[in-house]
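Only one protein chain is missing from this complex, and each of the others stays in its spot.
By written order: A and B. Residues from 1 in each chain.
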Amino acid sequence: MSAPTVAAKRGRILGSAAVTWLVFALALSAWELIALGADTVYFPRMTAILGTGADILLSGPAWRLMLGDAVFDIVLPSLATALGAWAFSAALGVALGTALGRSRWAMDYCGTLISFLRSVPPVTLMPAFMVMFGIGKQMEIAAIVFSTLWPIVLNTVDGVRSVDQVKIDTARSLGTPRRYWLGMIVLPAAMPKIFAGLRLSLSIAILLMVVAEIVGGSGIGLRISTTQSTVQYTEMWFWVLLLGALGYALNSALLAVERLVLGWQPAREDDA
Amino acid sequence: MSTMLEVSGLTHQYGQGERAHVAVRDLTFTIESGQLACIVGPSGCGKSTLLRCISGLIPATGGSVRLHGDEVSGVPDDLAVVFQDYSRSLFPWLTVAKNVEFPLRWQKVPKADRKRRAEEVLESVGLSGVGKKYPWQLSGGMQQRVSIARALVSRPALLLMDEPFASVDAQTRGELEDLTRRVQRELGSTILLVTHDIDESVYLADRVLVLSKSPAAIVADLDIALPADRDQITTRESEQFVSLRSEVARLLQSPQVQRTGEADTTDAAHAAGESGDAAGARTDAGSGAGSDRFTETHGTAESSDETATARS
């Protein structure tokens, strides 16, 4: 594909982005109208939800760009937990996956075990995590790491194993020394699959963040369960929708990083 | 003229015991330095195995390979290979320039020198100014030029080419053939090229080695006494060319070649079809491009499927 076609494609994507957001706005308006007609506490109007959200997030002084206390006390700590644990999993998972994938026999023995561990619902392990780490950040981090690690490991193994034979022959015939092998050939070739695993595990990290916080009583998760029990449904809706927005933003950010790192890949029809 | 490559008694078999498959049996030949030699044989005759043994990518199970007198064990430093499938052989994560510089990295060439040499060699294959692009942004023919540039950049003593033009269209193929002859003469390099295309072998080579069906054995060693300056049109219509290509074609269809393949009748039939094809017309180029397209679409499907799944 030549450069102009790519540019043309970009233009088309920008055009369709406008339509996309227009439909999004229409959906929000539809929500407003339906809620207005339904008139129930369980399903508040969109304007009410957004108003509550603005009050919560933008109640701070001007020098903090109006950001309210909730941003610093609730949103950012939650995000830091999720992202920190996810980053730890990423480093550990890629290292482990590379080691397992490079070994001729390790996956024969560990493959089943890892598939089993991945199938364990992390939520039901919460009692064990609470006993092990007490209630607090440590427990939340442990739960997130446990549930995000396996997809990264499995995708890395897959990526490391699927290095094309012709590329291996080429690299050998060009005299690539052994110690550069991993960095110059194996990891670049595995990178697309590693990123697929990273994106999958990022969404799991947010999920487990909420679970751990509901169980452990902190951050956004706590706000969701508190507002439910105190019948503040408008605020509860706000926090749930905020999770959607955060998930969307984080996924977009990771995609941007991926485009940067995998800029060498032939243009992909990426719809996100 | 000194001897560049000395292959003696080369044998390679896959597997052991009853399931063993002998791909190459007791091959002996030499290539003089500065020669452009072509090995032509029916497809599936073990040409690729032969090339992989010579390049040291796989150890031969018997016999020896000597490159300018040194026994080959492992890939020698001053040898380069151009593979058929450029889309799989070029590193997609490196730019064209970085791909070409790749072998120089391991030879402790200073960075500035690497850059300069990469530019020079890209220019000599007619690709100046594309260094910053990624391989997939180039056409198939241009990508194979990049592979050739990468193989030449370290000035290897011996350049091996494995069906290098089988995946490009007929016109590009002619251009690449002329390019290969030109750079070979400019740099005085020694090239051993493997092909199943009879016309190509005769047009390109100073010398053609004809292989039999698997297990490969040499049935003829022909000197190609065509003039050094060759032209896609006039050379190909010259009487000398036509008689040489007919001779090679006859050799490939001779009972001597076919007999060795008796063991596997379907394979033999396939080979006959193949060589008939090659003798008749260059239809192979088209089918090569077709299969290439298949791998490409398949590749996207795979990675996107992974993406799609990962979105869960």
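The rule we apply is simple: a contact is a pair of C-beta atoms (placed from the backbone, for glycine too) under 8 Å apart; a residue touches a chain by one contact, two chains touch by 3 or more.
Keep this in mind: contacts and distances are computed from a predicted model.
The protein name that UniProt records for the chain not on display, among "NitT/TauT family transport system permease protein", "Cytochrome c domain-containing protein", "Phosphoribosylformylglycinamidine synthase subunit PurQ" or "Na(+)-translocating NADH-quinone reductase subunit D", is "NitT/TauT family transport system permease protein". When you scan A:G111, A:G136 or A:G217 for touch with the missing chain, the hit is A:G111.
Listed by residue number, the positions of subunit A touching the unshown chain are 16, 19-24, 27, 42-43, 108-113, 115-128, 130-132, 151, 154-155, 158, 162, 197, 200, 203, 206-207, 210-211, 214-215, 221, 224-225, 227-228, 233, 236-237, 239-241, 243-248, 250-251, 269, 271-272.
To be clear about the criterion, only the chains that are shown with their structure count from here on.
Taking the mean of the C-alpha atoms as each chain's centre, subunit A and subunit B sit 46 Å apart.
Listing the residues of subunit A that touch subunit B in their complex gives 1-3, 155, 164, 166-167, 169-170, 172-177, 180, 185, 188-189, 191-193, 196-197, 199-200, 262, 264-266, 268-270, 272. In the complex of the two chains, the subunit B residues touching subunit A come out as 52, 55, 57, 75, 77, 79-81, 83, 85, 88-89, 91-95, 102-103, 105-107, 134, 136-137, 150, 300, 303-304, 306-307, 309-312.
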